[in-house]
Structure formats: C-alpha cells, structure tokens
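Just one protein chain is left out here, and the rest sit where they should.
Then we have subunit A:
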Amino acid sequence: MSSEDRSSEMSEDEERPPSSDPAAGVGGVKPPRSPSTVHGGDLPCSYISPNPDQVLENVLENVLCFLTSRRDRNAASLVCRSWYRAEALTRSDLFIGNCYAVSPGRVINRFKRVNSVAIKGKPRFADFSLLPADWGANFTPWVNSMAGAYRGLDKVYRGLEKVYLKRMSVADEDLAVLAHSFPNFKELVLVCCDGFGTNGLAIVASECRKIRVLDLIESELVEDEVDWISCFPQNGTCLESLIFDCVDSPINFEALERLVVKSPSLKKLRLNRQVTIVQLYRLIVRAPQLTHLGTGSFGPGEIVAQGEQEPDYVSAFAACKSLVCLSGFREINAHYLPAIVPVCANLTSLNLSYATISTEQLKSFIYHCHKLQTLWVLDSVCDEGLQAVAATCKDLHELRVFPIDPREDVEGPVSEVGLLAISEGCRKLQSILYFCQRMTNAAVVAMSKNCPDLVVFRLCIMGRHRPDHLTGEPMDEGFGAIVKNCKKLTRLAVSGLLTDKAFSYIGQYGKLVRTLSVAFAGDGDMSLKYLVEGCPNLQKLEIRDSPFGDLGLLAGLHHYYNMRFLWMSSCRVTRAGCSRIARQLPRLVVEVISSDDDGEGRDIGDYDDIEGRDVGDLVGTLYMYRSLDGPRADAPRFVNIL
C-alpha cells in the first residue's frame, strides 16, 4: 500500500513530539529570540575578507542540507537569525499540517527553494459527514501563490516537483495551474481530496511531461467522463506509479494497455473497479515488473466471447516475481482467488478491504502469506479467519478489520475472539484498527500485554455505550491497560461504554499519545480535564457526542497552542465558553458551527441527555486550531469565527 505508507510518512504520527514552543509546530516561523552574533573580529586589511556572516551562512547551508526531519529543522531555525535564514533557504520539503495554520504568502516568503509540498486540510471527522460541504481547505490559494500568480513573479517555486494533499478541495483549474507552472513537476498524490474530475487529470497527463507519480487515493472525483488515460504522451512516459482505484468512471482500456507497455519504469499500478479480470491479465503479462498491484474488479464483467479460453491467471501472477503489495478486488469473484496464490509468499501488504470473502476463502491462500506485514480485511472473514491470520502472519505490523455492515445492533462476525487470537499470534503488531459489535476487557488487556510494540490502537465497538459483553462492565480497564502497557502508543481511538475512569487512565499513562478519538464516552467534564492536563503530547483531539462542557474545555488553556487542533461536536460546550477561549488565546482560531444549521439538519432534540441547560447556547461543532495568520477569509456562512 504505497500511498498509505507515504501518508504515514507524512502524518504527525511518525514525527517525534514537537517542542513546547507554540510556534515550533508551524515550522518555527517565529523569529529567533537572539540576534545573530557571529562576528569575525578585526582582521588585517591586505585582502577583502568575505563577510563572516556570509561564510557562516554558506557553511550552514551546506550542513543543513543533511537535516531532513521537520523537528530538527524547526529547532535549527530557532538558534539565531543566521541559522533561521540558512534553514529557510535549505528546506526543500514543506509540510503544512493544517492549511489554515499559516497563509501561503507567509510560507513562500520564508522558504524560497522548495521542491516538495505536503498540505493537509479538513479535520478527519469530515470523512464521516460531520462537516458540511464547502467548509474550505481549498488548494487554489496555495497553488496560485506557489505559481507566483499573486505577485506577478515568475513562478515562485519554479523547481516544485512534488505535491501531496490530504483532505483538500482541489479544482480542475488548480491542476491546470500546477501543470502549466512547474516544468519539473514529477509527483502528485491526492488523498481523500475532492473537487476535481477527469478533466483535471487529463491536463496533468498531457502537460506534465516528467510525471513519475500520479496517485489518487480515496478521493471523490466529479462525474465527468474525459478519456484522461489517452492524454499521456503516446511515445512513452517515465511513470513509476499510477494509482486510480478510486476513479469510478470507465477508462479507455486500450489506451491504458498502450500506456503500460510504454512505461517501462512502472512499478505501482492500482486499477479501478471498471477493469475486469481479463483486462487485468492483459496488463500484468505486459508488466511483470510491478511491485504494487491493485487488481481492479477481479471479476469477469462482460462475458468472454464464446469459445475463448480463460486466460492462465495463475501463470500470469506467478510471473510477477517482484510483487509485494496487492489490493483491489473491488467486485471479487472468488472463483479467481487461486490465481493469487503464487505471489502470496512474497507479499508484505495485502488489502482485501473491498472484498467480501468468507473464512474459507481467506484460508485458501492466507496460509502462504508468511511475510505479510500489512493486512486490511472485511469482517466477513469472521473470527476464524483472523485466527488463520494469527497462525500464519507472524510478522504482521498493521491490521485493519472493516465492517461489511456498518450499522449498530446487528450480529457481528468478529468479536473479542478474533482480537485475542491476533494478539497471541502477531506479537509484533504495531497498528490495529478493529471494528466489532462486541468486545471484552479481557481481550483488550491481553492485547496490551501480548503486543507491547503497539503504536496505534483503534478499537471501534459499533454499538454506542456497549459494555464488556461478558461482564457487563465498562470498557475502562481494557483501554486503561492499553495506555499503561503499550509504552510506545501515540494514537488511540476509544469506544464502548466508558466512564471518567478510562480518561483518568489515559491522562495518567498516555504520555506519548498525540492523536485521540473519542465518541459517545465519558461521564462529564472530568474526562476532558484528565486528558488536557495529563497528556503533554496531545496534538489532535477529536471528540463527538460526549458530555464534556466548558469546565473541561477551559482546563486545557495552557495546552491548546501546542496542539494542531481540537474538535468537539455535539458535546456540551457553550458559545460563552468558546468565546472565553478565543479571548484568552488570541492566536487560536475558534470556529463554531451552530447546532441549528450544521448542514446535516440535526437539531438539538437528537441529543437526549441535556436537562435544564440553556440549550440555545450549546455549540454544535467546535473546531479550533492555532494559526499565525488569524481567522481565515474564506469561511463559509455557517462557520462563525469567535
């Protein structure tokens, strides 16, 4: 899963904790406290010596090139003015964790020679329809600034080669500007983006002659049916990665086939569900060098002409000796599953999360997957399927189990049995996302002890407020054990019936936790207090439908400048409380979306445990984040910035 890998490189989760300086996290933009003090002293005047400052800066620039980590660079930039300047000139990879934390103008003023830009936009809960459309996070001002449009300059970032965007709104026009402005442009990765269509892709394909990577991941494209595949240069490309499994519209297959043949460097290819297995065959026999393959539908689609033999899928896969990452299976016909067996022994990553396969079907090939490190499946494989995984995949680092039927109150096929089996079989587990209908504290505690390397623990018990289904107790002890025993834990998502006790555990033990997701949990303000007082590294806190109010909110005043954002929706914070925060922390942007028109038509009546409160004052959604450039100018009418 190349792009998932890339996104984890890009996310905060991989970064070491930032310093406590409020500005450091935004790239250390704040000017240094001590003036530059380098001075060479008096020299004889027989020659004009170079300005010592200049010498130092030259040296620094050469040295600072070797600093790659953001945190190191931020620290270096704070030493003195010289270092600040030198660092600004040598930073080539920009990471903007929140597109509204800093304006494009400020960024391009400071960093002059950038060749790679990563920008993240909407908060994660936007994925779950909790943020109305048109909220913002538009790429337009960024691309225009980088192209020099606003200042009449000739292409500010002329050397720009790579753009990575997550949860941004990207227009076709933006892609056109990108294609026209940056002659060396090589890599475009769009994750969970929207606003563009095949029109924009056509422009990129035809005009970015040096493009190596075009990855579209879980993005929603506008429905226009332009044949963008044909727009790539006919005589050959230097494409290394082409990922379009989220593009819903049909593609010109003949053009794709020609493209694959003419792209000898192609290593990663992820097809959309319109590509049938017969077409897949034709592609992989022409590209056996692939390392990452998304199989498209993996089903027959149109009928094969009468009398034609079924292709030898097994041999075709067997010829792909470099294949390490397999995904797709969007409309799987299990009849074809044996074809993947030859590659199983080499696979390190397998994404079956769009394939409704049964326990038996999983077992037919999973036993070969000894090297598997990353596995995404649907819960249709059941607990027994997970037991098979636990028995074979001893190197498993990341597991995600998605629900085939994401509703509450249905009988779920996976439970604590599967979780326990995984914990016992996959001791090296680092990251887990597990959807289930029922769970026990015992299984979670077992996992905390069996898998000490856990960095990411996300458990989603789909029924709200569900207790341990065997003991009837809240899930406090389970999550408590996770934060206590998993000493490397940086990301946590909790669920089920949880009291303030769970949050006191997190506050007490979760010292490295950076990202925390809470839903339908806790008893009251104390829970939030425990978190903001106890977790010094907390950067991203997202809470929904939990009874946390102003008291809890205000307890975190000392910490909010250290955070990337705080999200609270359908909680009990009031407008007055939010206003107070805004007054006391002027560099925080406090966005409030009222309960009345939060775009989803939800009204306060849905929130069933408010009693005797002035419900009119309650805030529907609070989203607050630090920013160097104050409230944004593009806020839509339903957003109130306090």
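Here is the rule we use: a residue touches a chain if its C-beta (ideal position, glycine included) is under 8 Å from a C-beta of that chain, and two chains touch if they have at least 3 such contacts; residues count from 1.
Methods note: contacts and distances are computed from a predicted model.
Undergrad: Just by its UniProt name, which of "RSH4A protein", "glutathione transferase", "GPI transamidase subunit PIG-U" or "Auxin-responsive protein" is the chain not shown in this complex?
TA: Listed in its UniProt record, the absent chain's protein name reads "Auxin-responsive protein".
Undergrad: Among A:382, A:481, A:512 or A:619, which residue is in touch with the absent chain?
TA: For the chain that is not drawn, the touching residue is A:382.
Undergrad: Among A:107, A:163, A:462 or A:555, single out the residue that touches the unshown chain.
TA: Answering carefully, the residue with contact to the hidden chain is A:462.
Undergrad: Looking at the whole complex, which of A:79, A:285, A:334 or A:417 touches the chain that is not displayed?
TA: Within the whole complex, the residue contacting the unshown chain is A:334.
Undergrad: Pick out the residues on subunit A that sit against the missing chain.
TA: Answer for subunit A: residues 125, 127-130, 192, 218, 220, 246, 299-304, 306-307, 330-335, 353-361, 380, 382, 402-411, 413, 435, 460, 462-467, 497, 517, 519-520, 544, 600, 602 touch the chain left out.
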